[in-house]
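Just below is one structure, and these are the notes that go with it.
Just one protein chain is left out here, and the rest sit where they should.
Per-chain numbering from 1; labels A and B assigned in written order.
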Amino acid sequence: MADAVDGASGRRARLVAAARPYRVLVGARVSAQRSYRTSFALDLAGSLLVGLVELAEVWVLYRAGHGIGGLDLAAVLLVFGLADVAFSTADLVAGHVDTLPRYLRAGTLDVFHLRPQPLLAQLVTSDISLRRLTRVAVGVAALVAGFALNDLALTPAHAALVLLALTSGTLTFAATFVAAAGVQFFLVDAAEMTNAVVYGGRYAATQPASVWSRPLVALFGFAVPMAFTAYLPALTLLGVPAPWGLPAEVGWLAPLATAWTWAAALLSWRTGVRHYQGGGG
Amino acid sequence: MGDDAVVRAEGLTRRFRVRGRGLARREVVAVDDLTFTIGAGESVGYIGANGAGKSTTIKMLAGILVPTAGTVSTCGLQPVAQRRTLARRLGVVFGQRSQLWWDLPLAESFRVLAAVHGLSAARERERTAELVERMELAEFLASPVRQLSLGQRMRGEVAAALLHSPELLVLDEPTIGLDVVSKQRLREFLLAERAEHGTTLLLTTHDMGDVSRLCERVLLVDRGRLAYDGTLGGLTRTVGLRRVLVVDLATPAPDLRDLPHAEHLTSEAGGLRQRLAFDPGATTAAALLAAVSERAEVRDLSVEEPDVEEVVRQVYVSRGR
Partner (left out) sequence: MIVRRSPIPAHPVLAGAGAAGTAAGGPARLWLRVHGRLLAAGWRRGARYRAAALGGLVANATFGFLKASILVAAVRAGGGQLGGYDAASITAYTWLSQALLGSVNLFGRNDLADRMRDGSIAVDLLRPVDVQTASTAQEVGRALFALLPRGVPLVGLGVLVGGLRLPADVLVLATGAVSVGAAIVPSHLVVYLVAATGFWTVETRGVQLLYMVLAGFLAGLFVPVTLFPAWLLGLARATPFPSMLQTPIDVLSGRVTGVAGAAAVGAQLGWIAVALVAGQLMTRAGRRRLEVQGG
């Protein structure tokens, strides 16, 4: 057997082996939830309703037809679609991460220490919210509608940008959950504070950033770069120049925003864990 | 690492800053300058009253908590820095925190843990079968963990902690809340596992019954400080660890004094109930009962184990502190 083939299959085998604990952990949650048939159906319906109402909010605001912040209803559907799919997907996979105080109270974090996986990885795979699927569907519908209403063709470039935006958007939102979790080690009681960033961020992501005041730009444009999850990629798709003199192609820089947010998130997480372990006095 | 001690603690200390009223901060020393070594295959009882720092020490051994001062190495590894490697060699049973998945059958929890610890399919099968048989889990293996009784759950927890065949098994108050039968079963399982695989056992408890039946060596901790480190026999000899036989007589009798190896403590209800202390090394409850029965008719009886606080007190008394 050629070394190259061995190397490749060996690496793949190692990857599969490394992923096994996580696959099984998530699988266990899925099978546990499957036993709650009726309430799962209700949860799906509930998420669908949430998605529809959020869409309705956007619609009510933009239906007058004057356009807001340079976006008309067709354009904002694109923004909303990108933001909602990204957020709902992140919520599906990692939404439970910022309910860390619950885990702390139950002592679950101590149990995580006894297993040979990283603590954060265990936290993320400790649950999965399949009920969010219907909300993702709403986002997808909005995205498709946005494409249609703006007469956008599904060229390879557009497809690549959408995929890139969705991937980095999902990861960025997930990073806000992790950053919030890290802070929960210190807050515990004031947990609602992180909602400002997590849910405020989600709301900000569906807005045309051009209407933001200076402090908002600082917060949601740079510190927690929500503008890159949906608004700027949408502008790139539409070929519209971005505000503040930025070129239309700025949407392609979304992965940079993701990297930055994750760096902050991991710092927050590590600081929180260190505090929990009593290190640093 | 060339350290063959399973646990080596040197000057291990943990301080907490506790918020008092308003802005006042108190410092609590939970663990104070502990130094001890546990070798492979030993069975150690780590006893102390509530709040003596037992759980804190466990957390430092497992890498959950960072020591404020001093060092500890577990299985030759640095617990915090090498947590993930240590996790493969260490098994911990927390009395209050469950390692099992609440809404899944016990068997499923084992399956997930086997994957978590990277056990091969063959190893998983072999080990699960062995533990299920030894702990007699078969009857409730398919039940969701939340439906199990406390005794069943603890057996499941111990099996879960042993699934990956750790070198060191640490149990934090495992028999709390269990009935007498469950306690006995659990103790037997632990002894069997140790005999079979040479697993080192560290057991924290404030139940002297656990210690006397399971542990050859005892670490006695009082308010974070190590008060005694030696064999249980030594502790008994040092403090004259005594059990108390409480007899309810059919008719009131005069104080039962001068019984062999026993001391009369108190009489109640004019001699209807009498408390007799005896040294378990010198005689047994049964022998003492026989002696009592020769002098009076016994209607009912109970045996009290030495209280940990009493033991601690006696240790200090014997040291003349």
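In this text, a residue touches a chain if its C-beta (ideal position, glycine included) is under 8 Å from a C-beta of that chain, and two chains touch if they have at least 3 such contacts.
Computed from a predicted structure; not experimentally measured.
Partners of the chain left out, restricted to shown chains and counted across the full complex, are A. Among A:27, A:69 or A:107, only A:69 touches the chain left out of the display. Residue in contact with the omitted chain (choice from A:212, A:252 or A:269): A:212.
In the full complex, chain A makes contact with the omitted chain through residues 39, 42-43, 46, 49-50, 53, 56-57, 60-61, 63-64, 66-69, 101-102, 105, 187, 189-197, 199-200, 203-204, 207-208, 211-213, 215-216, 219-220.
The working rule: only the chains that are shown with their structure count from here on.
With each centre defined as the average position of its C-alpha atoms, the distance from chain A to chain B rounds to 46 Å.
If you check the complex, the residues on chain B that touch chain A are 14, 16-17, 59, 62-66, 68, 80, 83-85, 87-88, 90-92, 94, 96-99, 101, 103-104, 108, 111-112, 115-118.
Within the complex formed with chain B, the residues of chain A that make contact are 17, 20-21, 23-25, 28, 31-32, 35, 106-108, 110-111, 113-118, 277-279, 281.
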